[in-house]
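With one protein chain held back, the other chains of the complex are shown just where they sit.
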């Protein structure tokens, strides 16, 4: 009955009210589709409803256009922002890095082995350091240096690449430049950053030094969507690891590299599975 | 729209097929009920479908009998084993202990503060040691000594108490006697035991000594439903904590007490929330 | 050879230099004492050396005065701040609470069962709510109400009780009043507070509401020494637990209660074992 072949994922966001689950499930069933997974959440604070449903179409020749024609009426009735994804089509992920390679190495490994089901049309960096790693994985590497003078031009170039590669998602895998508000707004909920601390503690550029100075007993990493408000974007995933008094800032950073890699990988996987919804300054993650 | 007042929980188990979610959600919506939470799982291995739905009735005078009349047809059509629970009615939990008091102390604390929403009509023990603790919490304490000769009579007495107190659930909070297969079968999926190891490792009576002998680096606890097959019942929850070479069996047991308490408390809470379904030798836990 | 009977613990803090470990170990051995455990740490940032040694005296009639006479020369030579503790003598812990009882319940359970080896000469509270819990454990309960007008008098009374009970340690087990700088300085490194967040995130009075607003995916608790600088005292222990979007501030607080209890219990145990040393704004924890 259940199958992983040819699954589609439907996501729905709309004002919360009576009858949404019934309407969606009813439509899918009437069309002969088999629901494999379905989770939803109604946020009592904002009155917003979030839903994710994975189903196997009843018909092998199922087309998204036909679905839109039929489901459109329900979408309109409930005021839905809905999307349908074909799981056979790989999302296109643009990865941005600077000099640190631990997150990139981890992402490329998961990309190469299929643990993260995605295409990587390009890696962009403001440095040349990681070109060899990209090359070994046969991913085009774009070097866009950034200086105070060239920042605007560099962003324009980055935007071009994002558009040319039709990126569905931009992942900042320790990209050490701040994106402009304009760029953030162009890809809302579609840029993921890994911050090397357990937010909201230790915002800013040198969190491991701050953690060392403060003497914390756990260090962490936070994967979040990028918004114009630095380090305040909606949090997708957080992880921590134990630390102690013997550790220098460099030791904390070394442990942090493992924590950052796994946290970013989990966040990207959740996003690619269409499980993450921005909800104001927060996220809803439907597992 | 959402409210925690007057919620009902509907659980469904039936053969997996197309249309179950739609049928359930459709019925609830048609009756004017508001779905707060709904999760389900179809097990591809056994072809069994599990569903848990929490809803607020549309009508304040909503009655379970009326629901049965209306929903019965759907239940029959899909071959459902379904149950409806009124969250205002506290489940009745019979707690059994021997001499160790850490799990009992933890359960009673959560009972007293309402963290675990349950009634405890009785505590049963084969020893008198914990009578004072029960008394302070104003819970009746039944002392049923067990000797090889009296085992059958003791079990008969226990069964009587379970029936007299109309126990919905029996929790073995470090009860150091093995229940007879007959008793296990009388309360299938309704007796929870805490085993003081990370099953399937270290079955048997002295797991901390075994863990010490083997030199493991993590020790754990396992909460499971009791079946006739000792320590092989469906696992509900497991937790671990770090251990090292400096620890004696007594040190491991001391750490283990915290792990056992929290693991049992979580399993009991999941059960009382009607989130746990036995599925052969395993469980489905719908969060 | 090893024995847990009649152990003594020696703690040493002094400027770091060559020969400290040799001098201490040499003296103990020359006197016929058997070293069971010994750990040390030299902080490269402050040039301070910390050491903790547990030993079994060679002579059953070993006296602290005789030790002082012999070890005093070494202490002077290295400029040591050293202390010798007889593990048979229970430290005296004054516990302060307000209305929340989860930390108190946990501490009293560990006190009653000997998991925390301490005496509790008194519980002090600005409310009457927890008097019954104290009474059942046969611990005197002092009710000292605090109002803006009575704050100074209340602190004076508290200080009197601390002195009368000869408290070695004061534990703020969710005591919701801020201690005056004067009192903090009177008991430096001897007042432990449990803060209900993962510091340095969410300082202040309502951390679970802040955590909810920010949408964090982990919530935590921090046990720290109290200093005049609120929520900035040296951190002893931190723990986290997973959270998600479905949880209300009240749900976060409920999970937080378990995290707070275990974190505070661990910090108190580390302190009572003489493993924690204040080191400026940080701690050294010798395990």
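Each chain carries a letter (A, B and C) given by its place in the written order, and its residues are counted from 1.
The rule we apply is simple: contacts are C-beta pairs under 8 Å (C-beta built on N, C-alpha and C of every residue); 3 or more make two chains touch, one makes a residue touch a chain.
Just so you know, these numbers come straight off a predicted model, no measurement behind them.
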item: Contact residue for the chain not shown (choose from B:23, B:74, B:235 or B:252); value: B:235
item: Listed residues B:61, B:76, B:147 or B:246, member touching the removed chain; value: B:246
item: Interface residues of subunit C (partner: the chain not displayed); value: 1-2, 16-19, 21-23, 25-26, 28-30, 32-36, 38-40, 42, 44, 47, 58, 287
item: Contacts of subunit A with the absent chain, listed as residue ranges; value: 101-102, 105, 109, 113, 115, 136, 254, 257-258, 262
item: Residues of subunit B in contact with the chain not shown; value: 41, 43-44, 198-202, 213-218, 220, 234-240, 244-246, 248, 279, 281-285
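Please note the rule applied: only the chains that are shown with their structure count from here on.
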item: Centre-to-centre distance between subunit C and subunit A (centres being mean Cα positions), rounded to whole Å; value: 42
item: In subunit C, residues with contacts to at least two other chains; value: none
